[in-house]
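Supplied in structure tokens, the structure appears directly below.
Only a single protein chain was left out; the remaining protein chains are all shown in position.
== chain A ==
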Amino acid sequence: MSAGKLKTHAAEDVEPGDAVRPGHPVEVSRYTVGARINHWITALSLILLALSGLALFTPSLFFLTGLFGGGQWTRAIHPWIGVVLFFSFAGLFLRFWRANLPAREDGTWLARISDVLRGREERLPEIGKYNAGQKFVFWGMSALIVILIASGVVMWDQYFYPYTSIEQKRVAILVHSIAAVAIICVWIIHVYAAIWVKGTIGAMTRGKVTGGWAWRHHRKWLRELVGTRPGKRPPTPAE
């Protein structure tokens, strides 16, 4: 099915590779294999950065340097993982930014955040590929990663020591630590949401979710996908 090619006229939150396949249950392709590899490289980098960064952030977690081969290795490797994360996330950004642009229903979704937290989806508007919470995670990560790489370069003494003053490095290190705390909190929200909303993790492992999941959480997106399918019926009957 070359559904991807037909998306040009579709709503901007349908991304290349998104497709719906009727069956029992309906299968919905949410992430291409490229997007998933891209995501997991970013995820692994972020986790390694959090562990190595926390090790240098507070003495009570210094023991985490043991995971990286000691303090010297931790100090040397942390910025390089940061570079990997920056470029890897840049890939994710290019893939996902369009679908994360604000939509009219985001305001309603946010206004009914207590229904969101209670899992009362029926009281929420129909949502595109991403809800306002996911968009918050996306833009939060984007902004914080830019802040972290910029402040990180300033404090990367091995290569960039002569280019900034000590006072600028002090500002950078404070900004870096605050941004790191913030991004870890955003990451906790991201991971928790994936665990809480059952059926989500498959989107990033196998690339697929069930039709029910899409119906329940991203109905607008599902309708758009169904609407862009070439035929009303699949070429072969399901099962």
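What we mean here is this: contacts are C-beta pairs under 8 Å (C-beta built on N, C-alpha and C of every residue); 3 or more make two chains touch, one makes a residue touch a chain; residues count from 1.
Simple rule for what comes next: contacts and distances are computed from a predicted model.
Peer 1: Leaving aside the chains on screen, match the unshown one to its UniProt name from "Formate dehydrogenase iron-sulfur subunit", "Sarcosine oxidase subunit beta", "Cytochrome bc1 complex cytochrome b subunit" or "Modular FeS cluster scaffolding protein NifU".
Peer 2: From the listed options "Formate dehydrogenase iron-sulfur subunit", "Sarcosine oxidase subunit beta", "Cytochrome bc1 complex cytochrome b subunit" or "Modular FeS cluster scaffolding protein NifU", the omitted chain resolves to "Formate dehydrogenase iron-sulfur subunit".
Peer 1: May I ask which residue of A:R30, A:K129 or A:K169 touches the chain that does not appear here?
Peer 2: Touching the chain that is not displayed is residue A:K169.
Peer 1: Which positions on chain A touch the chain that was left off?
Peer 2: Looking at chain A, the ones touching the missing chain are residues 20-26, 55-59, 62, 65, 70-72, 74-76, 117-126, 155, 157-158, 161, 166-167, 169-171, 173-174, 177-178, 180-181, 184-185, 188-189, 192, 195-199, 210-216, 219, 222-223, 226, 232-233.
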